[in-house]
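Written below as structure tokens is the structure these notes are about.
Note that one protein chain is taken out, while the other chains of the complex remain in position.
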């Protein structure tokens, strides 16, 4: 789960590394006064989704046309410091490995450059009906490989 | 939105009025230290779902076999007192009116008999694909009418 | 709950009417294939929060410095058409009435100009510890009145 977030990518760049700013609202917090631990996974999914959208991948179209959806196979997540109400978090998303039917991401949440939370997330591509692994389409793989380099 | 919760129904009774106990966990609270306002709607849905299940209505079967799902058309909700972490809330659910393709509920959340939140919720029965109104099946209507009396 | 959304406000305008675009992600949807009904309340809160922020009101500062927080007293919400995964919703927020310790909003969610959901939401200002009504501070009231006109 090492991170090398040295590049400060413009948000439009269809590159391996991307950044999305997300605000912490009341819905994201809990009675401990901080962001609820499960909700980082929502922020990370928004980050992955926008990363894919910038590449030209729309997940609802992928489901409708190719009958493929992405499911999460494995998550490792470490919480370093709590995020609080009204914080603006920078979600960094980086593709680390492409499998036949999987995409591996490193994702992290930073506040003013300070690392709050980091994760490694393994996403599987499956058939929308059977949920059995389905290889990434050639078009998708080409897009992702280009982004990875 | 008047409530007459005078009967203390046994939980197995397929009657118009039912009660379900739900605990408030961290996931339900926010940084204000109380239950987040949208989450009462989750508790109320759990109450309606279990009320229907006790009548013999399983919503995932209804979707698979009859291609009908329930959607919410309208909600009026009043928040009287805040619920807090670890509170045990009694969710009361009462059917108030049956339409051709709709069910009207009064629902409330109480803590030790004290009213925290009350709502009137209009549920529509729609086709699972088109989301157009679909009349309650005869079987469903019969079950609901029996419960209403 | 009538809406007159005739003005197309620039997002920076500290005016009575504001607009915020929010994307529908997987987290917002349910197995019916559409946005889950409680989640509109999250989107509406994001809309109110950003509306207040543009006026210069930061809720976490308000809590820390003035010991006042906003709580929801009443919601009326009507669901007209379902939102779906990847939809981009425009959240319109308009202040309709200011009380001594309350703010009334009309809020709606539109997709490409089509009304999906509309609501009237009554927000109360309370003491952060006792949750008893606390009058809007003079500064806050002045800001809100200016925005209302």
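In order of appearance the chains are A, B and C, and numbering begins at 1 in each one.
Here is the rule we go by: a contact is a pair of C-beta atoms (placed from the backbone, for glycine too) under 8 Å apart; a residue touches a chain by one contact, two chains touch by 3 or more.
Quantities reported herein were computed from a predicted structural model and do not represent experimental measurements.
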Touched by the hidden chain, restricted to displayed chains: A, B, C
Identified contact with the non-displayed chain, of A:24, A:52 or A:69: A:69
Positions on chain A where the hidden chain makes contact: 31-32, 34, 37-39, 41-42, 45, 60, 63, 69, 71-79, 81-82, 128, 131
Residue ranges of chain C at the interface with the undisplayed chain: 26-27, 29-34, 36, 38, 84-85
Touching residues (missing chain, whole complex) on chain B: 23, 25-27, 42, 45-46, 49-50, 58-60, 84-86
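Assume only the chains that are shown with their structure count from here on.
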Mean-CA-position distance for chain C and chain B (Å): 25
Chain centre separation in whole Å, for chain C relative to chain A (CA means): 28
For chain B, residues that touch 2 or more chains besides their own: 31-32, 34, 38
